[in-house]
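Note that this complex is displayed minus one protein chain, with the remaining chains in position.
Chain IDs A and B follow the sequence of writing; residue 1 opens each chain.
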Amino acid sequence: MTLSVLRRGPVPRTPAAAGSKLLAWPLLGTLALLLAATLLAAQFGPVAISMADWLAPWRAAHDDGSAAFSGAAHVLWQIRLPRVIFALLVGAALALAGSLTQALFRNPLADPGLLGVTTGAACAAALTLVIFASAAAPLPPAWRPWVLPVAAFCGALLVCFSLDRIARWLTPGSIAGLLLTGLAINAVTAAVIGLATYLATDEQLRSLSFWTLGSLAGAGWSLVATMAVLLALLVPFACRLARPLNALALGEAAASHVGIAVPRLRGWVVLLVALSCGAAVAWCGVIGFLGLLAPHLARACVGADLRRQLPFSMLLGGALLLLADTLARTLAAPAEIPVGIFTALIGGPAFLLMLRAAVRQQGGSV
Amino acid sequence: MRGLMPSRRDALALLLGGVSAAALPGWALAAPSQPRIVAAGGAVTEMVYALGAEHLLAAVDVTSLYPEAARKLPSVGYMRTLSAEGVLAMVPTVLLATEDAGPPAVLRQIAAAGVQLAVLPAHNRFDGMLDRLGRIGELVQKPAEAAALAAKLREDWRASEAQVAGHLAQRQQRLGRPLRALFVLSHSVSQVMVAGGETTAQAMLVYGGALNAIQGFNGYKPLTPEAAIAAQPDLILATTQGLEAAGGVPGLLRLPGLAETPAGRAKRVVALEAQFLLGFGPRLPQAVRQLDSAFTEALAGQTAA
Partner (left out) sequence: MTTDWAERLPTDFAFAECREAWRMADAPQPPAAAGSALLTLQQVQLRQPGRSGASIGPFNLALQAGEHVAILGPSGAGKSTLLKLMAGERPPQQGELRFDGRTLAGWSPAALARRRAVLPQSHAVAFSLPVALVVGLGRVALDHDPALASVTGEALALAHAGHLTTRRFDTLSGGEQARVQLARVFAQLWDAQAGLLLVDEPLASLDPGLQFELLDAMQAFCRTRGHALVAVLHDINQALAGFERLWLLQQGRLMGDLPPNASALAPLENLYGIQLRSVPGEDGRLAVLARRRVA
């Protein structure tokens, strides 16, 4: 009997080997769709764009730059395209943060916004703006644009680190404790932002109101380049973490048993989440629910294996923010609705649906 | 090999085009003979209408409610949260805005598109208003009308100042001290702010011959009952819109602390339309006179609406 179990029968062919080839097609297909969506989104807006405007730089190069761009071409190439691409990049960054947060806390309902990471970043930026803006005199002017992003990053890092610590006191796998902690953190950061609002001068107040609702207005090519460089640094590193992060789903103890250095992994994940959230908040204000929706949809499409889910959720995050931003800038043209409203309108009900599904799956308790 | 050459050249052209797209600003319209103006700010719009240059207006913002005709123009949204594309869709040559307009990044984008950005400093003084009028006169190419209007306003202003001085002297005799007023800004029942120093509201109070009862801070801060009572205002000033939002005079006086002030006990509440009162536009002399009359009436024992 003991020998019979060792007899090598026909080995079932696991889907893992075949799947890695299958990833290429959905990934390429989604990229193509995203490109098409970007071009389409760039067509919409208060200023009408024609085919000639799309070809303007090509014509300008052929004519050696003698003809300046017509108004609509300028709007397309200097205002709308940077904004559309920025939406893709910021959406990808937020989705990355969301995927990593969910992997870190081993729960599909974890979201940097709900857990207070994004408001922590906003709160740090608000405090810096109000308290340190006047004291920022000794800084060389080249560094000034970086003060707020760095502050936002520090705020996000602090909150993420605290959450990581607090999560260990709670029941493993329980999302309720984490969400309650996020509730507390959100309350504290809202109070601090309120304090900053109180202390702010009129001019600072105008910038502060920006943090709470989120907006992609004012994005130019330099901002796009900065975000692209940041993502180019973060994304490969995050993809390297995907394989060990898969193991974290087994539980912290089991993950260390299979050979993962768990504390170090958690440290890197916290850093990555803080960087991507901090950057997104610093330049766009608080945009919520993307970190929840994009990984969820990606999981539904390609499964929970992080090696596939991470790139997909970034693509989906970019697409979702592109959609929300296109709506935000076209629905009430020529005025603009803050984009955070749309992500909240979609994300809020979606979260409730996901909560219901999770409760059903875990048999009545979360 | 030969088939590859054109495509490589095209790709290079596109790359160069992309680079030059990033480098060139450039906003060339079929050179307009007349300026097209987008006005952001109620006072700015008023001044344009006062100079008779309303035919140059392409769009206004949502705070431009006077005169009535301005409400029919296309709107570019709230002046503090402008949209670059929204403004550029109006194909303007000039964006006339006060210092309050924003966000700064959007203003930079609009300027980069070749639109002339005329940001008028917001001095809460009559002279500042005249300076703005002069600047707008230049921009709409009506300097003569601007000078004439400025002269007329100066005369008007002297009349207002005289009226205020007269009533001030009377009040000094009667009360023995200056009139203390409190400006209350209420967006909603739960959010009530009072005006401190360096605000438009305080400037108007002073022009109207009163003193700001609340001292010690600048800008708009939330109302605290103790501070309101300690300030002992004789009179409460509000905007008509704010008064409506608070639920009329009874509603306003139900706010914590206000009912216990001398103003609250005597139900002395004065309200003027927001743009008229705080706009610092060409109706400024008129506004000061109306404010002063309202103060006098209120003190004479009648509750002003």
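We adopt the following convention: contacts are C-beta pairs under 8 Å (C-beta built on N, C-alpha and C of every residue); 3 or more make two chains touch, one makes a residue touch a chain.
Predicted model, so just to flag it, every value in this text is computed and none were measured.
Taking every chain of the complex into account, the chain not shown here touches A. Touching the chain that is not shown, out of A:A72, A:A152 or A:L265: A:L265 (per the contact rule at the top). Here the missing chain is touched by one residue of A:G29, A:G194 or A:P236, and it is A:P236.
Within the complete assembly, A:Q361 is the residue of A:S50, A:T201 or A:Q361 that touches the hidden chain. Taking the whole complex into account, chain A touches the unshown chain at residues 1-3, 5-6, 8-9, 11-17, 20-21, 23-24, 27, 106-108, 173, 236-237, 239-240, 242-244, 246-247, 249-251, 253-254, 256-262, 264-265, 268, 299, 303-305, 307-308, 311, 361.
Here is the rule we go by: only the chains that are shown with their structure count from here on.
Of all residues in chain A, only 45-47, 56-62, 65, 67-71, 74-75, 77-80, 198, 201-202, 206-207, 210, 215, 217-221, 329, 332-336 touch chain B in the complex they form. On the chain B side of its complex with chain A, the touching residues are 10, 13-14, 16-18, 20-22, 24-29, 59, 62, 74-78, 80-81, 83-91, 100, 102-106, 108-109, 112-114, 218-222.
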